[in-house]
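One protein chain is absent from this view; the other protein chains keep their places.
Chains here go by letter, A, B, C and D, matching the order in which they are written, and residues are numbered from 1 within each.
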Amino acid sequence: MTMEWDWEFVRQIMPTLIEGLQITILATILGAAVAAVIGLLFAILRMVAPAPIARATSFAVEFIRGTPLLVQLYFIFYVLPDIGIRLPALLAGVIGLGIHYGTYAAEVYRAGIENVPRGQWEAARATNLTARQTWIHVILPQAIPPMIPALANYLIAMFKETPLLSAITVLELMNQAKSIANSNYRYIEPMTLVGVFFLIMSLISVFFLRWLEERYARVDER
Amino acid sequence: MPEPIIRIDSIVKRYGALTVLDGLSMEVMPGEKLALIGPSGSGKTTILRILMTLETISDGFIQVDGEQLYHMKKDGRLVPADERHLHKMREKIGMVFQHFNLFPHKCVLDNVTLAPMLTKGIARAQAEERAMELLDMVGMADKAKSMPAQLSGGQKQRVAIARALALSPKIMLFDEVTSALDPELVEEVLNVMRKLAAETDMTMLLVTHEMGFAHDFADRVLFFDRGKIVEEGRPEDIFRHPKQERTQTFLRKILAAGHRV
Amino acid sequence: MPEPIIRIDSIVKRYGALTVLDGLSMEVMPGEKLALIGPSGSGKTTILRILMTLETISDGFIQVDGEQLYHMKKDGRLVPADERHLHKMREKIGMVFQHFNLFPHKCVLDNVTLAPMLTKGIARAQAEERAMELLDMVGMADKAKSMPAQLSGGQKQRVAIARALALSPKIMLFDEVTSALDPELVEEVLNVMRKLAAETDMTMLLVTHEMGFAHDFADRVLFFDRGKIVEEGRPEDIFRHPKQERTQTFLRKILAAGHRV
Amino acid sequence: ADESKLEELKEQGFARVAIANEPPFTAVGADGKVSGAAPDVAREIFKRLGVPEIVASISEYGAMIPGLQAGRHDAITAGLFMKPERCAAVAYSEPILCDAEAFALKKGNPLKLRSYKDIADNPDAKIGAPGGGTEEKLALEAGVPRDRVIVVPDGQSGMKMLQDGRIDVYSLPVLSINDLVSKANDPNIEVVAPVEGAPVYCDGAAFRKGDEALRDAFDVELAKMKESGEFAKIIEPYGFSAKAAMSTSREKLCAAK
Partner (left out) sequence: MIDWSGYIGLILEGALVTIQLTLMGSALAIVVAFAAGLGRLSRFTGVRALATTYIEFFRGTSIFVQLFWAYFVLPFAGITLTPLQAGVLALGLNVGAYGAEVVRGAVKAIGREQREACIALNLTRYQAMRHIILPQALPLMLPTFGNNAIELLKGTAVVSLISLTDMTFQAQVVRAQTGNTLIPFATILVLYFVMAWLISLGMRWLERRVSRGLDGVRA
């Protein structure tokens, strides 16, 4: 067996890898949606809930952020069924990704809201807006745009962590590649291709991010 | 004799261990134009912020337009005001800030119409008509569609004044509205305020370091130091013949630095 | 007749499409005290920053103390200056900024001694001795061990002046050194500068909006507008009898805003 | 072939072997000591060859051959069954551990699954198997579509997924399944063994192509142990049959289709 690069083999495995890539992208998008919602929930609970709940949320967030996603996935997939929660593999993966990254998103939300200058809250009060009106018309429109690049950054990070889903039997890109490697005893082509896929995707997303950063850098420069 | 529109009764304001206002009392008559002067940290901003309900008070009472500001009657007893009461009271008061605090994501016109539409339920067309009048008054009508970031400091401040006026408050508070401006831009803002003072019978409280302007603008000048009113009187008297030594020192320093009265 | 210590020869400064200085020429004699005044955006800061080599120039020549600033001789030809040449030229020039720019992680004394020790290799003991003299001169000797965050704005600016002086430059540049200060603190800084102007034969270029001070301080006043020197002359002439209309308008606005000359 | 490989191993005093995390092929004691049929045999033979120690590292099945090729291991002793493609990729010793395939499934075998073909024919049946392993291949070859072959990372996960109803059948060699089922101690799980129509497989120690000299030396000692009965003494306590290994040969297994 040689270890030279084999284009024929590449051609042969490409369709399978692309199948895996689709799952990877799907998991990322769904995971991001879950993270966006859960993150907001975490952020709100930490900022406005009664002290005991806020503190419990803080601890949960710290715990989730301090432990590896891989182990959390094992837990969701292999331990939760013991208490009667049996999730399909992809769903378990999406929830795991979503909760894990939700803790990061929560920080972004919080920072975004805190970064709106105090003067804006005061001006809203001086013009006699209610709390609700202040949030909707003054604070959130200013807080959200600057968050977008940071959130997008986590989206990319999440994309790169999807290979962990192979541990819970989701046939995403990395799992497909390993499966190919295992049955053909060739690691170089599939693994390199996976690397190339990731690189291409993240180069695209880097440009996308730059664009986002420019677009949303500062509202008042528009 | 008319009732005072603002009656401040021995209020105390503390930040932790620091007592910023210590039993301050004062009264303001309707239509009066007041200038608050004094050294940095003396509590001038604090008193305006308390009136705007941006701070709470640690003790004392404030009555605005015949009603308690931080308290309300409930079952015949005075209890701390709730958000609804504060909301009602804020209708009477407008404030212009040192750093303008325009809403950066809204154009000039929207900055002015936002609050009337939301808080008074005025229809857009009407709100815009009134806004344009006000913008015209402050000389900003031609910039109605500009974003705040495209304006100079003086222009921003004129818009901020129009925004506060749009709610037709009975009392206007101005906190060093020119001190963040380039020297040449100061004049355009002061001109707007002179016009305003001459044309309306609104009650106005002005914190400033522009002694010349305070002199021209105010009916009465209050000199603050360390959270107390040290001296008060007509501008002629305070600026020409201050009685207190602290007032004298302060004015000497300010004048030596190149400001005229 | 002595040679000018600064000779600016038709320099051009562009930012992208915007031409900020357009063929500006001027000369400064050794020991001269110059005030640069003019409206915001007229290029006053830019000219100081160019002299301090904080900006590059798009065209033209500048000679400082008999040597080219942005160019150097190499094989008999003038070529753009390299970092070493700039380093040598910067020894002649010191600058004090509007926002002091003290090093927040070093105490007052270290702020003053750092550069002499690093750039001139002066021993700590000697550097500290000289620093204490300078701090004494600006009235800050008792705060030598304080951190910048513990000082008021006026105190910070006095330290910044001592820091610039510690390198004994031939030319000092001051860019609106009082405009970030509370009005009461302005005077203490201006006093230090008056003393400095009186005691040394250093060449000084001062950008300011304090017309009164410019008047007292300067041997010559330059009025800038849109990157050009519109008018120049002795302070008495410029402030009392400005010839150009633009100068007149500018002075009228500034004075109306409450500044005296 | 590199004749000096054995000398090298002797000199360094140990051989690096890849093992799996799959009892009874391998076992790791609570003290961290590696045992199990495959490493025990390898340890004994290397000792006889003058290499006193083996250093075993646990590896995924799929990573073993690439690891061997990348020079990370000197041999694989892990229950990696001989198959023609694998014989092409590595140099196998003579057979060591033989086993048939088995199914673990729900009590009473509700879907009546006895062969890989049965699984292919029942559109509801999902099979779990290790990625890149023999069972995955057999299932795919029998016509089970890809989306009903679930790649399971390890035996314990497979059992858990079976118990949780995520898969209907979990396939591994008989002895591995027996070990898992006995540890799970779950009355609702039963074993079908051997799977109908599935071949009996044997593993061998796998060496890198080029290390045939080492492999040959290994074979010599292996043959001696088989002869003397020491071989049976090592593997039979784990449940493997020495007879099965001795009744076949590398040549046959590598040629089998």
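By definition in this document, contacts are C-beta pairs under 8 Å (C-beta built on N, C-alpha and C of every residue); 3 or more make two chains touch, one makes a residue touch a chain.
The shown structure was predicted, so the numbers you read here are calculated from the model rather than taken from an experiment.
Student: Quick one: which shown chains sit in contact with the chain that's not drawn?
Tutor: Counting the whole assembly, the omitted chain is in touch with A, C, D.
Student: Determine which one of D:Glu22, D:Glu44, D:Asp168 or D:Asp211 touches the chain that has been left out.
Tutor: D:Glu22
Student: Given that one chain is not shown, which residue among C:Tyr70, C:Phe97 or C:Phe239 touches it?
Tutor: Of the listed residues, the one touching the omitted chain is C:Phe97.
Student: Which listed residue, D:Ala42, D:Ala63 or D:Ile127, touches the chain dropped from view?
Tutor: D:Ala63
Student: In the full complex, which of D:Gly32, D:Pro110 or D:Gly229 touches the chain missing from this view?
Tutor: Hidden-chain contact among the options goes to D:Gly32.
Student: Which subunit A residues would touch the chain omitted from the figure, given the whole complex?
Tutor: 3, 62-63, 65-72, 74-75, 78-79, 82, 160-161, 163-164, 174, 187-188, 191-192, 194-195, 198-199, 202-203, 206
Student: Residues on subunit D that touch the omitted chain in the whole complex?
Tutor: Per the touch rule, subunit D residues meeting the hidden chain are 21-23, 27-32, 57-60, 63, 66-67, 70-72, 154-156, 159-160, 180, 183-185.
Student: Name every residue on subunit C in touch with the hidden partner chain.
Tutor: Contacting residues on subunit C, toward the hidden partner: 52-54, 83, 87, 90-91, 93-95, 97, 99, 101-105, 107, 114-115, 118-119, 145-147, 149-150, 163-164, 167.
The definition used in the following text is that only the chains that are shown with their structure count from here on.
Student: Express in whole angstrom the distance between the two chain centres, defined as the mean CA positions of subunit A and subunit B.
Tutor: The answer is 47 Å.
Student: Could you give the separation in Å between the centres of subunit A and subunit C, each centre being the mean of its C-alpha atoms?
Tutor: 52
Student: Any chance you could list the residues of subunit D touching two or more other chains?
Tutor: If we look for residues of subunit D contacting two or more partner chains, we find none.
Student: Out of subunit A, which residues touch more than one other chain, so two or more?
Tutor: none
Student: Which pairs of chains touch each other?
Tutor: After working through each pair, the chains in contact turn out to be A-B, A-D, B-C.
Student: Going by the contact rule set out above, which residues of subunit A touch subunit D in the complex?
Tutor: Touch list, subunit A to subunit D: 1, 3, 78, 81, 86, 88-89, 166-167, 169, 171, 175, 178-179, 181-183, 185-187.
Student: For subunit B, which residues are in contact with subunit A within the complex?
Tutor: Of all residues in subunit B, those touching subunit A are 52-54, 83, 87, 90-91, 93-95, 97, 99, 101-105, 114-115, 118-119, 147-149, 163-164, 167.
Student: Could you please specify the touching residues of subunit B with respect to subunit C in the complex?
Tutor: Subunit B residues touching subunit C: 39-40, 178, 182-187, 190, 209-213, 250, 253-254, 256-260.
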